[in-house]
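Of the protein chains in this complex, all but one are displayed in their positions.
Right, chain A next:
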Amino acid sequence: MSLYFVDSMTWTITVLGWFIVFVALVFLIGVFLTVPKILNWGANRDLKRKKGAEQVELKDKKVILTGETNAAIAMALHLYFNEMHDEESNVITIKEVKRRYSPWSSKVYGFNNVNFPR
């Protein structure tokens, strides 16, 4: 085995191939570093319009919410909502359950028809 015998085309594919993989993923990186900025741009602009440009001074323009923060907020909301009662009808009547007569459920057939000693 000797790399001297490897032809130039093989070297080209090796170097160029790896380079193209890098380029493809670097492109993706570029796009996904830009996408959040574009998405947040509209929201930031609206905020500025509502409150006036001087009032809103976003020191840290990147709104970074970590998964942990989200989990904490979700937990707090969950606890808050679980302590409340859900909506009820406020009608507290006991519904009468009517059972239609059927010989299958008849009580009469359940008894032994035997005279008890008196």
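Definition applied: a contact is a pair of C-beta atoms (placed from the backbone, for glycine too) under 8 Å apart; a residue touches a chain by one contact, two chains touch by 3 or more; residues count from 1.
Following the convention adopted for this analysis, contacts and distances are computed from a predicted model.
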item	value
"Branched-chain amino acid transport system permease protein", "Phosphate-binding protein", "Sodium ion-translocating decarboxylase subunit beta" or "Protein-export membrane protein SecF" - which is the UniProt name of the missing chain	"Sodium ion-translocating decarboxylase subunit beta"
Option from A:6, A:47 or A:75 whose C-beta touches the chain left out	A:6
Residue among A:26, A:47 or A:76 that touches the chain left out of view	A:26
Positions on chain A where the hidden chain makes contact	1-3, 5-7, 9-11, 13-18, 20-29, 31-33, 35-36, 39, 64-70
